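Okay, here's the structure, questions in a sec.
The complex appears here minus one protein chain, its other protein chains still in place.
In order of appearance the chains are A and B, and numbering begins at 1 in each one.
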Amino acid sequence: MTAVAETLDYDEVLDHFDPVLGLEVHVELNTKTKMFCGCANVFGGEPNTHVCPTCLGLPGALPVMNARGIESAIRIGLALNCEIAPWCRFARKNYFYPDMPKNFQTSQYDEPIAFNGYLDVVLDDGEVVRVGIERAHMEEDTGKSLHVGGATGRIHGAEHSLLDYNRAGVPLIEIVTKPIEGMGHRAPEVARAYVTALRELMLALGVSDVRMDQGSMRCDANVSLMPKGATEFGTRTETKNVNSLRSVERAVRYEMTRQAAVLRGGGSITQETRHFQEADGTTSSGRPKETSEDYRYFPEPDLVPIAPSREWVEELSGTLPELPWQRRKRVQQEWGLTDEETRDLFNTGAADLVAATVDAGASVSEARSWWVQYLTQQANTREVELPELPITPAQLARVIELIGEGTLTHKLAREVVQGVLAGEGDPDQVIADRGLEVVSDDSALLAAVDEALAAQPDVVDKIKGGKVQAAGAIVGAVMKATKGQADAKRVRELVLERCQ
Amino acid sequence: MSVIKQTAAELAARIHSGELSSVDVTQAHLERISKVDEQLNAFRHVDADGALEAAAKVDADIAAGKPPASPLAGVPLGLKDVLTTQGVPTTCGSKTLEGWLPPYDATVTRRLREAGVPILGKTNMDEFAMGSSTENSAYGPTRNPWDTSRIPGGSGGGSSAALAAFEAPLAIGTDTGGSIRQPGAVTGTVGVKPTYGGVSRYGLVAFSSSLDQAGPCARTVLDAALLHEVIAGHDPLDSTSIDAPVPPVVEAAKQGANGDLTGVKVGVVTQFTGEGYQRGVLDSFQAAVEQLRALGADVVEISCPSFDYALPAYYLIAPSECSSNLARFDAMRYGLRIGDDGDRSAEEVMSLSREAGFGPEVKRRIMIGTYALSSGYYDAYYGSAQQVRTLITRDFAAAYEQVDVLVSPTTPTTAFRIGERVDDPMAMYLADLCTIPANLAGNAAMSVPSGLADDDGLPVGLQIMAPTLADDRMYRVAAAYEAARGPVLDQIPEL
Partner (left out) sequence: MPNISRDEVAHLAKLARLGVTDEELDTFAPQLDVILESVAKVSEVVGTQQDVPPTSHAVELTNVFREDEVRQGLTQEQALSGAPAAEDGRFRVPRILGEEQ
């Protein structure tokens, strides 16, 4: 085997190939109960405490569909501009795996509840891309396994595994795109923007917590390359375990460069499942399957068909909330933002946070500037999503309030925010602990002012001579002396008073 | 007459009037079980304590002047070992579930408890209800009380044998392709497969979900009807349960007992006579048809051509569903685990455990089902079988436009000898030839004793079928026929 570079330079990939993407996103619904039984649908909890005969797959137990789960699926379908099947069924997908209590997954197969839709996705520069939706279908989640023994607690090398079925039977919606073609170098960005838009949509519908870190939203990315000018898709790989919005973009980009290197080196792509490695942004090959699985699908005899009436679908259509693109328009008008400001607001994922901060009493411009600029930088540095930053809109609103009162300068406010982010408590707590309050006690300030005036008699003369702008030098010296804790505005006033 | 020979209706009347105690009745049956069951193996597990406790509760209520919880309160029963019973072993006749104590009751079990019916124990069956002889039980075959060298039918041979041997006045069976009716026929007892969806399947360990149906087994039509009304009715835990009133089967059985079938149209299924049927069975069937005519019924012949394909369709659909239903028995969460030596993988342990836990018939059906559902074969096998199902349903619908009920022999032969067909699956499958169509269409059907075959002196059953949710029609005809024919079980030899 000749040694070839593992990845190809990104620009070079695009010189030779067109990428084709297919994204499969699993969304866990936030229904109160599981899809087919009355067990609570909650994240975590003591193992095997949210289980019953049905979700444990005990002999004799039977499933019954959760009406809310079906409703959510239809609402998602409608929001994705899909057709809603007038009649569809669940099927059994048969394969053996210990995290699946019945050794079949109850899932929709060739009769999805929603199909043939689209989602309009706004890219960073404001360009809108329409991503086709192949289908949205319902299925159930599996249990969770804990691998014991072996070096890393991972499946390979483990001595045995421990199973918790609290998650088994939790309703999932799988949303599958049509092939996304013709995106060229923007393919990775489109992938991220699509998943971001989908996430916003789910939040707006209120059907899921869509927490990628907790697995309530999971993305599998199918990537293939075809030589420029070709019409037939290349062999694809399916990358799993892509657990953040950033990772979606990174995983697609990496797969493009890796596949290109293989193809340019004369090799061929193996159709396989690959795993994304958060740490270095690469993907690695899964264990090859001995034979391609034959899932032996057949209609689930324990459940009856779903036949949503037109009236029901229309009624659900009426319950759709303001959808993200509608909201974008409204927010822009209400807050009087420019196109660019609107784009930044939504692209940084700050819109909800800004709104919440405004609700907590802050002005739109202050709230927007904090979230879109300073806090977005902080999130980037920490490599987390904006909402994951450990500061709440209420806390930020308090900081903004303190600035308004003159208790904090902007510089001090940033320190307070840093304190909050560092887990030191609420803004007031951080101010007290770090002793950050603006020095507004005039007597303390006056001493500093007098000292500075005495040190620079020439400046004093200038001010007295009418050159008011010369006061800046004195203010600067006072600020330096008070380590920035003074209110510059007040210092300036005192300087001018003294020089009258 | 001794307590154990009485009908459930008689026992209930005497218990409710305070003349007999449920504890005494239950105790009498427990004694009968300990006396004869060694010869029969009808019971897999006897729950004397549980049964007596339930009986004592009924007696206490009656003594306190409370009305009985149901028309059958206090009358004990044998429950097929395929329905879960909380804290009481449920094996389904399989080694894989040996020692398993379900943490929940089946809906049928719950309804029986609520009705004050003491459960004597769990009755033997073919493993996971797959078989027609009860020889496929991992715990040894059940023997036919008429001749202990013969099979009692299957899969519910235990329930029917227990009735014929007076070990229980009532029993519950499940019927996927004839597992209630065929044992009823070969033991001279009554067995009813209600309309699919009429009785909840929650807690019925699934063999073939779209065909399985629990139903009553008894020695008289009225007893079966009384039990039918106790266990039937909508259950929100079973999606395929029908949300409609239970057909008035007790009323129909009482009406039928007056012996008048004037105006009732009876169709004789022409496909279920002739070649392959035992002469004694056909003679008995002919006599039964004449009897119905004599009672005033209007008898015509009805042809249902697609019934010829019912058996092959059944032996594709049932194994396909079973291959999936039985996948859960993988030794991970419950059941027999073999080979977990700390070195073998979960996959290996699953294979070893399933190899050790399942008998040959279960393995055969799992493999047939796996084959029939495979991508290359699905259309030709499973898909075609589902289409045949449509044709059979259409034949039934056309027939019921002309007649009220259909009749046929329940099974082509009387009880065969133990061991006679074990190595020939196809011969075994023929026992269900006449019973399968009703399962495929989801219709109601029952078997009622039609006397003894004149060639071998063994019991024969008359099958009566009725449309979906018209279970009462067949009860009326069965009760009328039963009243005219007279008892069959009084000819059974002493054990």
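Heads up, the rule we're going with is that contacts are C-beta pairs under 8 Å (C-beta built on N, C-alpha and C of every residue); 3 or more make two chains touch, one makes a residue touch a chain.
Note that the structure is a prediction, hence the values are computed from the model and not measured.
If you put the hidden chain back, the residue from A:12, A:83, A:99 or A:437 that touches it is A:99. Check A:159, A:315, A:383 or A:461 against the missing chain and you find that the one touching it is A:159.
Although one chain is not displayed, its contacts with chain A can still be listed: residues 31-33, 37-40, 46-53, 55-56, 58, 64-70, 87, 89, 95-99, 142, 145-149, 155, 158-165, 273, 286-287, 289, 293-294, 298-299, 301, 303-308.
What chain B contributes to its contact with the hidden chain is residues 100-104, 195-197, 210-211, 236, 239-240, 242, 306, 309, 312-313, 315-316, 323, 327, 330-337, 340, 342, 344-352, 354-356, 358, 360, 363-364, 366-368, 370-372, 374, 380-381, 383-391, 393, 425-426, 439-442, 468.
Assume only the chains that are shown with their structure count from here on.
Mean C-alpha position of chain A lies 56 Å from that of chain B. Looking at the complex, you find that chain A touches chain B at residues 53, 56-65, 92, 94, 96, 98, 101-104, 159-161, 163, 294, 296-298, 301-304. Taken in their complex, chain B has these residues touching chain A: 83-84, 90, 92, 97, 100, 102-104, 106, 201-206, 208-210, 236-240, 320-321, 323-324, 327-330, 332-334, 342, 346-347, 350, 370, 373-375, 378, 382.
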